[in-house]
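Removed: one protein chain of the complex. Kept in place: all other protein chains.
Coming up: chain A.
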Amino acid sequence: MAALARIRTGLWALVAVVAVAAAGFYAYTSMTSSAEAAGLGHGDYQLHTVGGEAFTRDSFNGHPSVLFFGFTHCPEVCPTSLAEIASWYETLGDEAKNLNAYFVTVDPERDTAAVLSDYVAWTGKVTGVTGDPAEIEKATKAWAVYAAKVPLDGGDYTMDHTASVFLLDNKGEFSGTIAYREDNATALGKLRNLLAKS
């Protein structure tokens, strides 16, 4: 009888230990994942805009921003995303007057400032950003952006790349994404939220 009671106590103790461990593990993972999200984009990348100005992590300070990584040899995703960004500005009008937009190339070898400048200039809003390939790599790493060359017939190449639009608050902190071809109303809602808190 006493032995049975001891076993029961022992089992309850085990349950308690497991519960505490689970709670601790949950707290730990939720803490680390929010810390990672908060750190997204942090890094010492030294890029430049197509206008020749330095572009670093600090360039995001003071304004909410949308940020897209793409390249000019991109037949579909990049033109579509640029057109959507331009349409958001058009819809939001004055609401978006403090919103900055950046198109950072993942293909700096082909996307020189001259090439990229005209590619984005028609939007009237989006600033093209390029730089040394090693610095671009630092930036894509900082933003956890996937970018990889894929060879094509004839020696050319295309690129696989993350196609989401990043939303940044006025301190340059990551504040969410708009997925490729996300529903327009949802995208505008996300932008209005960003603008409201910035």
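A few points about this structure:
FYI, a contact is a pair of C-beta atoms (placed from the backbone, for glycine too) under 8 Å apart; a residue touches a chain by one contact, two chains touch by 3 or more; residues count from 1.
Just so we're on the same page, contacts and distances are computed from a predicted model.
Considering only "ABC transporter permease", "Copper(I)-binding protein", "Cation acetate symporter" or "NADH-quinone oxidoreductase subunit I", the record for the omitted chain gives "Copper(I)-binding protein", by its UniProt protein name. Which of A:H42, A:K141 or A:R181 touches the hidden chain is settled by the complete complex: it is A:R181. Which of A:L40, A:V77 or A:L92 touches the hidden chain is settled by the complete complex: it is A:V77. Interface residues of chain A with the unshown chain, by the touch rule above, are 72-77, 79-80, 82-84, 87, 115-116, 118-119, 121-122, 146, 150, 152-154, 156, 158, 160-164, 177, 179-181.
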